[in-house]
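With one protein chain held back, the other chains of the complex are shown just where they sit.
The chains carry the letters A and B, assigned in the order they are written, with residues numbered from 1 in each.
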Amino acid sequence: MSQSTHVPHPDLPPPSASTGVIGWLRANLFSSPLNSALTLLGLYLIWLLLPPALNWLLFKADWSGSDRSACHGEGACWVFIKVRLDQFLYGFFPAEERWRIQLSWLLAVVGAAPLFMKRNPLRMPSALFMLFAYPLIAYGLYTGPLFGLPLVETSQWGGLMLTLTIAVVGIAGSLPGGILLALGRRSKMPIIRSVCVVIIEFWRGVPLITVLFMSSVMLPLFLPEGMNFDKLLRALIGVVLFESAYIAEVVRGGLQAIPKGQYEAADALGLNYPKAMGLIILPQALKLVIPGIVNTMIALFKDTSLVIIIGLYDLLNSIQAAAVDPNWLGFATEGYVFAALMYWVFCFSMSRYSQALERRLHTGHKR
Amino acid sequence: MSKLQHCALSAAILLAVAGTAHAGATLDAIKQKGFVQCGVSDGLPGFSYTDDKGNVIGIDADFCRAVAAAVFGDATKVKFTPLTAKERFTALQSGEIDVLSRNSTWTSSRDSALGLNFTGVTYYDGQGFLVNKKLGVKSAKELDGAAVCIQAGTTTELNLADYFRTHNMKFTPITYDKSDESAKSLEAGRCDVLTSDQSQLYAQRIKLAAPDDYIVLPEVISKEPLGPVVRHGDDEWFDIVKWTLFAQVNAEELGVTSKNVEQMVKTSTNPDVKRLLGVEGDKGKDLGLPNDWVVKIVKQVGNYGEMFDRNVGEGSPLKIARGLNALWNQGGLQYAPPIR
């Protein structure tokens, strides 16, 4: 007697139209008549834009050569960028001194690398190095006399180097001011609070251009006779004041997000105000607002291009200047595309970093 | 102390630094820091132009070198600050620069309301028009309805409006901050005509891709005496800058050039030349300078004619004729008071 065991039929595979490429296409591109139409429209747009763009950018572009005659005009003339690259990166920084900038960039990459890796023993030293030693070293390298090198005037700084300098000094300089303003705005003392509110709202209310105008044209009139800042420093002062207000608002957001219990706990421990803030509140609040600060930094990085208005030769302005060179007339577009790529790479990687950070830092508060 | 360190220091002790510059103190301050800070244009061939090596060249820049030669006996002791038209006067007013040599027109309001002193005229200019030959325009009076490219914040902007109004014509002003952008716009056809000081038109023309397609119209619609500028209130410094130019003009008039100046010091018997070169008299001391100041200027920078030819005249790509800028005894306007 044999007992038959019921063997169920194996499951039928899903209909071929719902799996694989076709299934994916149906679900994601052609799920309804409207969607199909939109997909076709999108494809048409791509077909319209992409081939000419690629042709211009890559396939028909001229890459080799050293002067205008190398360019045939059908595609982009990257020779222009190649020839002027040094100027776009370093401005008028003397050629024989450019190793100083390269060294400073290398130091920044090496010095900051441990900060971007998962836990490792070098994190603290590297943070301290970047925070305290690096600015001094970079300042010494850029200007010169501190290390016994020949002096390079700030008027010779330019290109990407100037853009980065303004962005980094701007953000680093505005952090302390921003934190103080944020604390002031949350203060219980009415006069301090109103002073901070007025400062923050003033700087947030005016456009950066007018701030730069003010720092370049009016600042000298505010100072005593004989006291002069150079043009770059004046622009930096303007940028720092302006950014402080934005940082202050970001930090305030973090301060408000700290539960009241933390403040009360700090009070209960008998900590005075500086200690309560420095040891309990700020460490938590700042951690919360790191993504916000990175976002402010992205905005600042883009805004550095405005220094063109007061005649500083940052990345964008050196490209503008190169585009009017009679030997290279008519290649402005290549210059802009190159600049766009540079800015985009920096901004996009910063924004990705900030998003990743946001996800990582968020875990502590998720339940 | 370098300027940068100076800046860093000033920044650190923002409130502590007391004022140092008073009447007569500009020269002391310059001697102390070791160089003349000179404001120049941000890019105008012939006048002041930064070449691809970062050297500032042009007649305006050379004049600053002459001032440095007069003060220090060394024409290289000068630092240049490129300025836009907008920034130039405030940079001078604020003391950021010691002398402004940036093709600036001498007008009464600038001399008075802006608190400046024009020290003389390095270049007698007049406003003109640059047009494309294709337009078929022969005279500025045919420009009714034209789009005119112009640099913002200049006297030319005002002259232009006046000129079109007096001739009952209409125009569309297209204003840019930088002269380069105006030229680029003319080339692209955004405007029909570019107006500026004639010297600038010649300078801009050689920067175009096809300079020969463009002509400068014959009309000169304004007087534009261009010259170096200093601040009100320091007559000693005003005198030095003023007489640097006069010395250069006198040197040309007396035939003293960079090549023969050392020879002249030794051999010249002309009392004018002797006084000029400091062989006789204490003319330099009176100004607070060494007596051989003119020798240094002429030796290192040249007399007025040499400076002109090298930068804007026959010896330059601009090839501008001396015209109004010839010496007074050769049919021009360059006339310097005597050194005696």
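One rule holds in what follows: a contact is a pair of C-beta atoms (placed from the backbone, for glycine too) under 8 Å apart; a residue touches a chain by one contact, two chains touch by 3 or more.
Operating definition for what follows: contacts and distances are computed from a predicted model.
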Protein name (UniProt record) of the chain left out of view, among "LarA-like N-terminal domain-containing protein", "Amino acid ABC transporter membrane protein 1 (PAAT family)", "Multisubunit sodium/proton antiporter MrpB subunit" or "Autoinducer 2 import system permease protein LsrD": "Amino acid ABC transporter membrane protein 1 (PAAT family)"
Per the touch definition above, residue among A:W47, A:W99 or A:F348 touching the missing chain: A:F348
Which of B:G54, B:G126, B:G233 or B:P290 contacts the chain that the document leaves out: B:G233
Residue ranges of chain A at the interface with the undisplayed chain: 28-29, 31, 35, 38-39, 42-43, 45-46, 188-192, 195, 201-202, 204-210, 213-214, 217-218, 221-225, 270-272, 274-275, 298, 302-306, 308-309, 316, 320, 323, 332-333, 336, 339-340, 343-344, 347-348, 351
Chain B residues touching the omitted chain (full complex): 15, 85-86, 89-90, 93-94, 110, 112-115, 135, 143-147, 152-154, 157-158, 160-162, 164-165, 171-177, 181, 184, 188-190, 192, 231-233
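The working rule: only the chains that are shown with their structure count from here on.
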Centre distance in Å when chain A and chain B are each reduced to the mean of their C-alpha atoms: 41
For the chain A and chain B complex, residues of the former touching the latter: 87, 92, 94, 143, 145, 151, 153-156, 216-218, 220-221, 223-231, 233, 237, 309-311, 321, 324, 326, 329-330
Residue ranges of chain B in contact with chain A within the complex: 2-7, 10-11, 17-22, 29, 42-43, 50, 52, 54, 79-84, 86-87, 90-91, 93-96, 177, 180-181, 183-184, 187, 206-209
